[in-house]
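With one protein chain withheld, the remaining protein chains of the complex are depicted in position.
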Amino acid sequence: MRIVIDLNRCQGYAQCVPLAPTVLKLNGEEALMYDPNPDDSLRQQVLRAAASCPVQAIIVDRLDEKGEKA
Amino acid sequence: MKTAALVADLVTEFKTHGRIVIVGASLAGLRAAEALRDEGFNGSLTIIGDEKHEPYDRPPLSKQVLKGWVRADHTKLPRMRKVDAEWRLGVAATGLDRQTKQVRLANGDQVPFDRLLIATGVRSRPWFNPKEATLEGVFTLRTSDDSGRLQAALAAKPGRVLIVGAGFIGSEMASVCRELGLAVTVAERAEAPLVGALGGVIGDIAAAMQRDHGVDLRTGVSVEALEGDANGHVRRAKLSDGTTLDVDVVVASLGSIRNTEWLDGAGLATGFWGVACDAGCRVFDINGVVTDSIFVAGDIARAPHALYEYQFLALEHWDNAVFGGRVAGHNMVSLEADRRPHLPLPAFWSGQFGVNIKGVGVGPFGDEIVITQGSIKDRRFAAAYGRRGRIVAAVTFNHGKWLEYYGALIERSAPFPPPPPGYDQAGDMKPIPARFPDPRVPTGVPDVVLTGHDPNERGAEYRPKKRDPVGATKHAA
Partner (left out) sequence: MQSKTASAVAAELKNRMTPETAYAEAMKFENRANPYPFFDELRKTPVARVANGIYAVTGYRELLALAHDPRVSSDMSHSPLSARLAVEAPAEADHMKAYGKAKTMITSDPPEHDRMRRQAMRHFGPPHTPDLIPKMEADIQRLCNQLLDKAKGKTRLDVVDDYAYPVPVAVICKILGVPLKDEPTFHAWIHDFMAGLMDMGPEAATEEGKARAAKGKESTAALMQYLTELIQRFIREPGESMLSKMVNDDGADGRMSPQEAVSNAGLLLIAGHDSTVNTISHCVLTVLRNPGAFELLRSRPSLIPAAVEEVLRVESAVQFFPSRSALADIEIAGTVIPKGSAVFLMYGAANRDPSRFPDPNKFDPERRDNEHFGWGSGIHTCFGGPLARLEVNLALETFLHRVKNPRLVVDPPPYRQSNVFRGPQHLLIDFDRIRD
């Protein structure tokens, strides 16, 4: 699956990080680093993380790798 | 009434049968394509990209990819919807014929269009000495291929890394080197890192941050020559202060060159600072007359910004590509009444040395700075920039939740200095000179540059006018 994080929107609330700990990591108190193409098996975790963002900075693909609705 | 109906018909007709070509298959191009389909454009859409990869995200390339956590080819951008386009990847555009409305490709093909979006972005400025640039171990960083090669070179535990240029990307790379436990020297021509974008007051803080993390930071110094060994691998760097460094990896982080060469001769307002357009993304021709069918978005665009005295801004910012792409997409299928302006509040971020640096507005437009909240010593603070009594920009270090307050002040052209915070005031709230470098002094090419009022004004020349070959520099595998 694919994600991209709008790091302009991100203010470092880090509500997301514990919900997808292998995909999202905090570098220091506030700088977020992430795996843009996590394994599909992590999709529910990533969706929980994306839903948790107070500023909706995590953008999750709406199409899968085949180009169909994810 | 008759004209209105005719106009509506034109739009419908275009949305059904028009042909749109997007040159540039990265963030701006992709988001523009999605916006076009969102707008109900059902005509033919061709997306041309010189890289063979489908659109991918660049910011991770200088951070989690270099660190070795994420693979260089694993930053593909998520798709928001089907774009139903003909993708022509791995082939560069080499010319534009505005008479016949065709884009010429490197393989000789001609691609006709009714409307065109230029989104070809920028490339890394190569090492200035072409022979030295071919030494193994000399890198630039822009593409995922670059990042994969550099990641491998760092993973091989070089004895010392030399990073030339302490802008945002250079500083991020230095931070990664330190996280990997590598010895790293940063050579910066200006007095401090990040001065082009944030000024000397913040630059001093950035310098201290680098040194505290063990970076061998050399400021006020340039790299005059690189020397290699018998195997053609870089081994030494000669600095302008007379010193010589033993180095195994050299990364040239010298800023960007706008990919405008393919537009030579097309009679558009192109130059060192990119392709000039109006605030609706429509490109100006060489005389300064706006065209109807050619649009531009992303790093390569220069557009007048109402908030900055209508000066043309050239923004190498991520969300400038996203918003610009979307506005261009909308405007490409709209006529005057429905067009929208692209008026972003410039915003950027950088993750380095455990600090989240975020900024909003155009720092170099200002001349004064005041630290408002937090503590410089702790590297958690907010600061505001002003010009003639108005706030024009702000920056935070690990204080990002406060930035939008300053963003709102900037949007309203609120007075500078801003009102003092009710708590955690950083100092006496007295503005001091922000110490932006004299634009006549060549340093790096910052992300946001003010490029004058006239569409054809070239602004300051930082390098001799030499034709760099399209397609970037060669570097060792």
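Lettered A and B in written order, each chain numbered from 1.
The rule is short, and it goes like this: a residue touches a chain if its C-beta (ideal position, glycine included) is under 8 Å from a C-beta of that chain, and two chains touch if they have at least 3 such contacts.
Only a predicted model underlies this, so the values are computations on that prediction, with no experimental measurement involved.
Asks: Which of these touches the unseen chain: B:38, B:367 or B:424?
Replies: In the complete complex, the chain left out is touched by residue B:424.
Asks: Tell me where the left-out chain touches chain A, residue by residue.
Replies: Listed in rising order, the touching residues are 13-19, 21, 25-29, 43-44, 47-48, 50-52, 54-56.
Asks: Could you list which residues of chain B touch the chain missing from the display?
Replies: 372-375, 380, 401-402, 404-405, 408, 419, 421-424
Keep this in mind: only the chains that are shown with their structure count from here on.
Asks: Where on chain A is chain B touching in the complex?
Replies: Interface residues on the chain A side: 1-4, 6-8, 10-13, 25, 27-37, 59-63, 67.
Asks: Going by the contact rule at the top, pick out the chain B residues touching chain A in the complex.
Replies: 57, 59-60, 63-64, 69-70, 74-82, 317-319, 322, 347-349, 351-356, 358, 380, 398, 400-401, 403-404
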